[in-house]
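Notes to accompany the following structure.
One protein chain is absent from this view; the other protein chains keep their places.
Lettered A and B in written order, each chain numbered from 1.
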Amino acid sequence: MQRMIRTRGRSANRIRQSWDNRLFDALANTFLILLTIVTLYPLWFVLVASFTDYKLINAGTLLLYPRGFQVAGYKMVFADWRVWTGYANTLFYTVCGTAFGALVTILAGYAFSRKDLPGSGILMKLFIFTMYFGGGLIPTYLMIKNLGLLDTRLLMILQGSVSVHNVIVVRSFMRTNIPDELLDAATIDGCGNGTFFMSIVMPLSKAILAVMVLYIAVSHWNSYFNALIYLTDRYKYPLQVFLRQILLQTAENHELAEDVEAVMEMQQMVATIRYSIIVVSTAPILCLYPFIQKYFVKGVMIGSVKG
Amino acid sequence: MRNGRRGRRVKGFVNQQAAQKIRKRSKTWKLMKKNWLLYMFLLPAALYIAIFHYGPMYGLQIAFRDYKAVNGIWGSKWVGLKWITTFMDTPRFWMIFKNTLKISLYSLISFPFPIILAVFLNNVRNVRRKKFVQTVTYMPHFISTVVLVGMLSLFLSPRNGIVNMLAGLFGGPTDTYFMGRADYFSHIYVWSGIWQSMGWGSIIYVAALTGVDQELHDAAQVDGANKLQRIWHIDIPSILPTIIIMLILRLGSIMGVGYEKVYLMQNSLNITSSEVISTYVYKMGLQDQRFSYSAAIGLFNNVINFIVLIIANKTADKVSGSSLW
Partner (left out) sequence: MRKQTLAAALAAGMTVSLLAGCGGGNQTQTQTTAAATTAAQTTAAPSQQAAGGETTAAQETTDGIPVDYFAGTVLEIYTKPTATNDLVTDPNEKEIYKLAEEATGIHVNWTLLTSEAWSEQVNLKLASGELPDAFLSNVGENTISDNMELFYDLSEEGLLETYAPNFLETVEKVYPEGLDSLRWPDGSIRALATGRPETDYSENTWFPMINTRWLENVNMEMPTTADELYEVLCAFRDQDANGNGDPNDEIPFGFANKHGLAHIHNSANYFGIANAKDGDSGHYKMVKNGVVTPTADTEEWRAWLEYMHKLMADGLLDVEGFSQSGDEWTAKVNQDLYGVTYMFSPTHLGLDFNEWEFLWIQGMEGVEPVLDGNKYYDTTVKTGLTISADSKNVPALLHWYNWMASTRQLKMTAFLGEKGILWDEYEGEIYLSDDWKNKPEFANETASTLTNNRGAGGTSVLLSLDDYAYDDRNTHLVNGVPTVLEFNPKDSTQSRSKLVKQTLDLLQDEYIFPRFQDPDAVSERTFIETDLMPMIDNYISTSIMDGVTDESWNAYLKDLETYGYYDWIEWYQKSLDGEL
């Protein structure tokens, strides 16, 4: 299939581009190049700042490469074994939470996308209502306590895995991308809902599944508030909580440090540690992206099915 | 769509109605039986929503009570709309309300950017270049707000910020105090938001574009349509339902200007345009836990959001046929 796309791309290139297409390309490319530059510099700045002497970070001078090279921020972050526990926990919560969340979301999204499901309209309204109205922290806490989920890893996996927003997005994607004719044809062939879902819907929904995995994984990866509220066992803390703690600790020691050298060292850390933390906590989740991108290749299937 | 075969005509209005009802009911029942598996599909999500959202829903009443832990939610004093009226009576209420609305409405201009990016990306033939741009533009999403605001302050500094330096290169003033001027606040807020979320927001549209039928493009190309025409007549209509749903959802959070970024960007010079409902609530709660007051203001916000959502949904339904329910 990939080869097909490639050949198609080549042949498309061979077609003589008309001037309006070239103008469009020029505009689009300019936009993308400008955007890349505007985005790349601040990102580069974050990376460079994480290795730079604190005095120079906030001096306002243009940073193009690390100056006064140091790794104090990284040392501080990795000095603590708890960071590794945090990594492991976060990984566990993210993997399980994403698997659970994506499955639930895709199933529900597909069911809602069907127009022949009595009662789904009311249920959708009930779902949407919760996007705006909720009981707040106290009753939620009481509920979780009554379920016996306080201070459990299961809660960290479950909470925040399912969002109505995502369900709606999936539903709308499936309504557009899975034509009713497909279902009708399949039904005539005597194909049940389960089979249809597995053999037609899922292959056609790889892209949206990829998006859901990304959304849910990132939200799990970045979440810390629930852990702060519902966990007391420090061995279960996710990475983000530890990173916040390290930052707080450094900032506090900065205020309390005894002598000039210690003060200088701490100041250096607070200023660079913010940037190191972004690098440390973002790098793993960035690795996820290429895997996701694979599924953003143009779907050839619909055409063939429809044709 | 669900155009079943019309049955025999029954004489007499009442009879006809009753018969239709029965037919409809039996048809519904049949459908439900046939699609039982789909209900199973819904079950996990429904359970989740029931447990984590509807279970605690009774807590909504905190907004109308003077909540104290000692009395519990049901036992705290009922104060009705006291908190809302207290909020509306504060001298700065209208300023805060207007600021919130202004920033939200202004933020709406960020909506098309992810779509434009997605469409342009979709046009990039070189796979590696495409992936590179996509990865770069999505990364700002991971930058924490503190660092983002820190960078804004550095880049916009009137002393030696890069933006002022560039302005100088083009002959502009080099000492504009961006962060300290009330009239710049909303621009900085919105455009830095666009910068941060454009790439992330485009992902859903990139995914939606994968569903566009390539044969339509080929056919259009043969007919001599240029790229812009193809985008306008093929790509956009194909992802229109997604766009509309995203727009409805976006409109439904019109009052939701988050507190963190605004709070960090706020200072005593720009406060007249940067105080919004969420920062106000945050400051109220700083001194002690005012559960009832913040719940009431949150409810005030969400009622507005919800009404906007309903209107947006109705309009979208009428205009385009796509809607949330």
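Couple of notes before you dig in:
Keep in mind that, in the parts below, a contact is a pair of C-beta atoms (placed from the backbone, for glycine too) under 8 Å apart; a residue touches a chain by one contact, two chains touch by 3 or more.
Because the structure is predicted, anything quoted here is derived from the model rather than measured.
Taking the full assembly into account, the omitted chain touches A, B. Check B:R159, B:H187 or B:K314 against the missing chain and you find that the one touching it is B:R159. Checked against the full complex, the one of A:Y54, A:F127 or A:W221 touching the unshown chain is A:Y54. Among the residues A:R22, A:K75 or A:K145, only A:K145 touches the chain that is left out of the figure.
Of the options A:G68, A:G121, A:G194 or A:P290, the residue whose C-beta touches the omitted chain is A:G194.
When the missing chain is restored to the complex, the residue among A:L23, A:L40 or A:C96 that touches it is A:C96.
Residues of chain B in touch with the missing chain: 68-70, 72-73, 86, 90-92, 149-150, 153-154, 157-159, 175, 177, 179-180, 267-272, 275, 280, 283-284, 287-289, 291. In the full complex, the hidden chain is touched by chain A at residues 54-55, 57-60, 80, 82, 92, 96, 99-100, 103, 137-138, 141-142, 145, 151-154, 157, 191, 194-195, 197-199, 225, 228-229, 232-236, 242, 244-246, 248-249, 252-253, 255-264, 267, 270-271.
In this section, only the chains that are shown with their structure count from here on.
Spacing of chain A relative to chain B, judged by their CA centroids, is 17 angstrom. Across the complex, chain A is touched by residues 1-2, 28, 31-32, 34-35, 37-39, 41-42, 44-46, 48-49, 51-60, 62, 67, 73, 116-117, 120-121, 123-125, 131-144, 146-147, 150-151, 154-155, 157, 159-162, 165, 195, 198-199, 203-204, 206-215, 221, 226-228, 238-239, 241-242, 245-246, 249, 252, 291, 295, 298-299, 302-303, 305-306, 309, 322, 324-325 of chain B. Listing the residues of chain A that touch chain B in their complex gives 8-9, 12-13, 15, 18, 20-21, 24-25, 28, 31-32, 35-36, 38-40, 42-43, 45-46, 58, 60-62, 103-105, 107-108, 110-112, 114-121, 123-128, 130-140, 142-143, 147, 158-159, 161-162, 164-165, 167-169, 172-173, 175-177, 180, 192-194, 197, 204, 207-208, 210-211, 214, 218, 222, 274-275, 277-278, 281-282, 285-286, 289-290, 293, 295-300, 302-303, 306-307.
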